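Apart from one protein chain that is not included, each protein chain of the complex appears where it belongs.
What follows is chain A.
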């Protein structure tokens, strides 16, 4: 007969060779490899202080005939620790889901049983096909002051454990993050970024259960975030961006009245609009070439030297008075 035998890590295991007498001559194998006689006590196989590596197929053969007399699959593992359970409603007011996992593996199969009680009423938590450690419940009532009590029991061949969560309907509401976050520069506005997003698709009725949003943004070169809370709408214009700096932007959502904030959305990057670099005309190119070997004075795009009203020239090269004078000074120095 072949069967499965579960043993705890660290246990001492004694295997009998089926119905063979203690003094019968037998040979034991582990995964096809002969086991040294030092592990035998008569025909019994003794494994002391077993560890995970000793899991496998153990077979016992009659000494002379090599008839298979006994076979077992040894699985070394541990009883379950207290499971970790989480319940959340990301689709309020439809229902909520609970998911769980074990803090450490047991190395042997486990079964999970979940019970949900609302007052005196037992509710059915329907298990999801994927992922397997999750089930969902439909709210049968809304606005109840009676708490929900969820108990998860995990059982395996070596023991069992459980955990319980008790909560109010409104306390576990946490939407999924906003979707499709887009950030775009605003033409001719070097300090603005236009951000838009959508309600999470899992939130079933944003009209009756509106969400509010939290937007955070910072230039990549800084660590400190700016925050804006928005009570309605799915767009916002940032008006204090540092010109020319790349920004990272994220959005979170919360039901307007209850629950907690979602996780942050996927981050998007954007840089505010900047004026395109101007191409130089012939005269200015000469000036530029002459002075280029020593130093060139060209204002960085974000630095404003003069107003557009003080520009000379036109088209691709419009140089303002101040810059023109400085460039001329340099060129004179190096002629």
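One rule holds for everything that comes next: contacts are C-beta pairs under 8 Å (C-beta built on N, C-alpha and C of every residue); 3 or more make two chains touch, one makes a residue touch a chain; residues count from 1.
What we mean here is this: contacts and distances are computed from a predicted model.
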Per UniProt, the name of the complex member that is left out, chosen from "Transmembrane p24 trafficking protein 9", "AP complex subunit sigma", "Ciliary neurotrophic factor" or "Peroxisomal membrane protein 11B isoform 1": "Ciliary neurotrophic factor"
Selected residue (touches chain absent from view) among A:38, A:208 or A:224: A:208
Hidden-chain contact residue, picked from the options A:16, A:39 or A:147: A:147
Residue numbers in chain A that touch the chain omitted from display: 93, 140-147, 170, 207-210, 257-258
